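Below are the structure tokens for one structure; questions will follow.
What follows is part of the complex, with its chains left where they were.
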């Protein structure tokens, strides 16, 4: 039976690019609600998928990214401590903004029989938006938990969420308000964890 | 020598979808500046490429879309009269929002040796934005002439242009103000029309 998955974008992050300081400050607010959301997916046996930029480190893997983020301290370390993938989570490294471009994500989602995605992470206006538009074009129904994403300015976050809501037809509601538009618990009852 | 192209999105349009009436009203304002812009590209010998939804008519071609748009009257006809492709223009039919998805556009742009794109047409928040994000991920430099695009609400157009400017690093300036960020005339001097 088709099911819901959680897609977590670029939270393992060195914040080493233009505008990164402002983005890091905003991103510091997301780890608590996002971790709570991830725990709910884990409890329901629903897939949790990390799609993370490789930061042009073409030689390493996901564990290397986590290690270097922890070593950096600051927001990088706080996000990595709370949100690094654990056993049973899936991950794909992405070379571009969208998690669908030049990655195995389309194949993975098909194998997992996913038809709805909760998309969280950073930045709201960049990799989250690019990923959501690609998901919308492939007919996934979307939920963007608004307290689990961040942008480098409030105006960019507002603009991105506006497009996500009215163009991509995404549910845009915070985890903290108790939102659960796709019924995580109910979905979990029928979803057996893929191997 | 790499050159600039004009990409015109979904102006051959039946306006037969949710929210189409509001979008058509807004789109009525774009045909004059967009035609002026297209004439400048033609005069400079630079490529003009139409990327248009096939509106799920899988049996026909571009001329059929133009004919049926003319027959519909209203904004559909006004856009088709002023903006239908002419000899020497390129066109691709697209089945989804982005002009890069499931079309020959990536191959065409490479064969034309294009490195900068002016992206115009409708809707600003939907197919234009999806196309621009895909172009940005492929390292094209972008200009979105702000009076040559439209959305079904002013808030959606504002949000889309905000993301285009600050996330996709696009030039967002009107044709009517005389904007020419990539130097159409200069570019044309070196660009011979591809066959």
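The chains carry the letters A and B, assigned in the order they are written, with residues numbered from 1 in each.
In the analysis below, contacts are C-beta pairs under 8 Å (C-beta built on N, C-alpha and C of every residue); 3 or more make two chains touch, one makes a residue touch a chain.
Quick caveat, the model's predicted, so the values are computed rather than measured.
K.L.:
Since every chain here shares one sequence and 2 of them are in place, how many copies does the full complex have in this file?
P.N.:
Altogether, the complex is made of 4 copies.
Keep in mind that, in the parts below, only the chains that are shown with their structure count from here on.
K.L.:
Could you work out how far the Cα centre of chain A sits from that of chain B, in whole Å?
P.N.:
It comes to 31 Å between the two C-alpha centres.
K.L.:
In the complex of these two chains, what residues of chain B are touching chain A?
P.N.:
96-98, 101, 123, 125-126, 129-130, 133, 136-137, 153, 155-156, 158-160, 162-163, 166-167
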